[in-house]
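Heads up, one of the protein chains got dropped from this complex, but the rest are sitting where they should.
Order of writing sets the labels: A and B. Residues in every chain begin at 1.
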Amino acid sequence: MTANANRLPKTLDAAPESRTPPLLLRLLRDRSGTVGLVLVVFFVTISILGWLEITPYPILEQHPIDRLQGPSAAYWFGTDQFGRDTFSRIMKGGANSLQVGILAVSISATIGTIIGILAGYLGGIFDTIMMRLMDILFAFPSLLLALLVVTILGPGLSGTVLAITVVYTPIFARVARGPVLALKNAEFVTAARCLGAEDWRIVLHHIFPNMRTVLMVQVTLALSWSLITEAGLSFLGLGTQHPEPSWGLMLSANRGLAEISPALILFPGLAIMLTVLGFNLLGDGLRDVLDPYLKNE
Amino acid sequence: MFTKKLFALAILILVLSLGGAALAQDGGNTLILARAVDATGLDPHTQTAFSSLRLLELIYEPLVTLDSDLSLQPGLATAWAFSEDGMTLTMNLREGVKFHDGSDFTAEDVIASFNRLLAEETASAARTNYLSIVSMDAPDDYTVVFNLNTADVPLLAAMASFNAAILSADVIANEDPALVTVGTGPFKLDSWTPEETTLLSANADWWGEGPFVDGIEIRIIPDETSILAALRAGTVDFALLNDPLVATLLIDDQSVVLHRVPSLSYNVLQLRAAIEPLDKLEVRQAISCAVNRQEIVDSAALGEGRIVGPLTMASFALPTDELFCYEQDVERARELMAAAGMSEGFTLPVMLANAEPPVAASIAQVIASQLAEINITVEIEALEFSVYVDRWLVGDFTAAVALNGGRTDPYTMYSRYWQVDARFQPTAGYLDDTLDSLMKAGQVETDFEARYQIFADFQRHLAETSPWVWLYAPYGYTAHLPSVSGWEPSANDSLYYLYNVSINR
Partner (left out) sequence: MRQYLARRFFASLFTMFGITILVFAAIRLVPGDQITAQLGTEAGMLSDEQRAAMERYYGLDRPPVEQYFTWLGGVFQGNLGYSIRQGREVLPLILDRFPVTIELSILAILIALLIGIPIGILSALRRNTWIDLVGRVFSMLGLSVPNFLLGTLIIYVLSVYFGILPNSGNYVDLFQDPVLNLQQLIFPAITMGFSFASSVMRMTRSAMLEVLNEGYVRTARAKGLTERAVILRHALRNSLIPVVTLIGVEFGYLLGGAFITEQIFSLPGIGRLAINAITQREYALVQGVALLIVINFILINFIVDMVYGWIDPRISYDS
């Protein structure tokens, strides 16, 4: 399938001969989308299994005699310094890592986008105030914020999610605001206004669809970032807490042992990489499918 | 097209940087020393951090020092004697010693230093070790008599501490010792850029033999993995390491010489007997029996640790088979729990400081797994260091995995915990008459044999009543390139002996 920019896009008033297939089927016709979907579904599934603790070994069970082994029949991904099964911990780790990411990104994307659209569209004092508030959130040293949150809420899931949410919300606000600034004076928007459309309608039906792509990319980026941010927070002791596993915590805690047993960082690293790949391909697929002007001809 | 040009540029930069870096820097006759933690200040009387002492001991000297066997050696004092009743200590000072600013070292400096150490305004945390000193006299320029209000055998060992370093009386009177660094030691301080570099030059007028290097450049490399890389690349000559996981990678490395020195500090699971159900003796004993200390050392520190009783110094250490339940005995642990009516188990919150030491979290996880065998569910609470210290000092915890500092004298090591009105009683969480009387006896007993027995009983009693579960003592590590010779590590981690080191590049 090659890009052919000379073909005209489908016009909106062409009468469809058959009903547009459901989103899922359309997605499956797109190659990236399929691969992405498969990866995401795979990791979400093993994460759910991990969360329910349906794993080859109990996650916290230590077998000191078998410590620091490489992959084997007994331990598919090897063991860590306590003799805990890495494969089981990757499963539960996925649940912990993804939980943080999905929660943090959904909250920050929703709030941030709303703020960004409102600020960009309404402009004036409102824009100034909202954006300066976003600046405050941005500029607040994130470690101090994370430390404060963790001290008040105690270490654990809610603290990590809150810390990441606060850091990402301004990013979404900024990303959403940019296109709105550009589009609010566009011809079709002016036209719609002349026709008497209310503001919220304009935003929802005219401006938002044109931002969708950028937002979607930002969401997949943010989901990917969140896995890494969680790793960074774990490196500083502010993310997931021992003995609960998370991919990020496994990477940072086993950094010193990597020379002795590379499997210890190889598998969490692969898990993160493939999940990131999955999110991004899925995002691309969704965008291709939802945006008729970009479909492959 | 232009993308290709950009790539080419990027690769060019990379090649240039790699090629250029191959021209390794030559330190000449200056020893390049790397460590992860920098000194926190320059005042020897108030600095307590090991990292500060590791710097100051190159610049300042106390009256007496410890050799690699931890026996007292002459420092700025050449001879000393207690009076018959132990109430006065007379010290003869070394003659011909000069401070780094050229002035002479005399009894006046000793008296000025100790007065400063004892003054409240100085806020020296070590002051409590010298409270027996009531007054001092200087019959001549090179003799000092300390008048004590009680017989204080540990005082001599306390004087070997760099917290009792001798400063110049001039500096004390006219400058701020925290800013002006004038000592008598083998090296002079040229500059200190905190968290970056410290430059020391050799003191040509030093009274001892050495130094054989022109100076020392101390570089702060915060990540010990990076220190390891620097050693391997040969860009530093000497390094201090604390992380056993990093040190184990050097054991088989031919290009670096690793020295392992047993540290006086100890890893311990502190239990607060003030809180239920830890107030029951059987419960605490059960925990001690359920724990497998060797497994902790193997899992958390990859075998880098030695299992010792409460006293870590070689002269007073007891063989571990004389101590209660040092061999894991899960059966006995279960019986004890049953006897206490706690077969159902309970939840035990355990706090620890993040990265202080790095192995604390690992130790806690192993303990958690072991205590699960007797139905105790451990909840690990990893706190930021200052938050941890805050709670630790007031005893706001049920259990804690701690790395506590050791001392060369058994009394000084535990006087703050196991006596009536001891400063750290809230942290210790337990006291009984036996411990108190043993401590007090140990402070005044002058005969070494008798003292050994007192502290042997002390350790056995601690193991049996189990207010804390002593785990293991870690090692301190020094590593250097083969071109560095003359280094002899000392049992208290001191860097003082760097005066003996020479480099053959």
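Heads up, the rule we're going with is that contacts are C-beta pairs under 8 Å (C-beta built on N, C-alpha and C of every residue); 3 or more make two chains touch, one makes a residue touch a chain.
If you're wondering where the values come from, they're calculated on a predicted model, not measured in any experiment.
Participant: Taking the full complex into account, find the residue in B:K98, B:R219, B:R260 or B:R332 that is in contact with the omitted chain.
Facilitator: Final answer for the missing-chain contact: B:R219.
Participant: Using the document's definition of touch, tell me which of B:E121, B:E209, B:D321 or B:E449 contacts the absent chain.
Facilitator: Result: among the candidates, B:E121 touches the missing chain.
Participant: Could you pull out which residues of chain B are in touch with the chain that's been left out?
Facilitator: Output for chain B: 1-3, 6-7, 9-10, 13-14, 17-18, 20-22, 24-25, 32, 34, 40-42, 48-49, 120-128, 178-179, 192, 194-197, 217, 219-223, 225-226, 228-230, 232-236, 384-387, 389-393, 404-405, 416, 423-424, 427.
Participant: Please give every residue of chain A in contact with the chain that is not shown.
Facilitator: The missing chain touches chain A at positions 1-3, 5, 9, 31, 123-125, 128-129, 131-132, 135-136, 138-145, 147-148, 151-152, 171, 174-175, 178-179, 181-183, 185-186, 213-214, 217, 221, 224-225, 227-228, 231-232, 235-236, 248, 251-252, 255, 258-259, 265, 269, 272-273, 275-277, 280-281, 284, 287, 291, 293-294, 296.
Quick note on the criterion: only the chains that are shown with their structure count from here on.
Participant: Using Cα averages as centroids, what's the distance between chain A and chain B in whole Å?
Facilitator: Result: the chain centres lie 46 Å from each other.
Participant: Contact residues on chain B for chain A in the complex?
Facilitator: So the residues of chain B touching chain A come out as 224-225, 243, 245-246, 248-249, 295, 298-300, 302, 354-355, 361-362, 364-366, 368-369, 380-382, 384, 387.
Participant: Contact residues on chain A for chain B in the complex?
Facilitator: So the residues of chain A in touch with chain B come to 60-62, 64, 67, 81-83, 147, 150-151, 155, 236-237, 241-243, 253, 255-257, 259-260.
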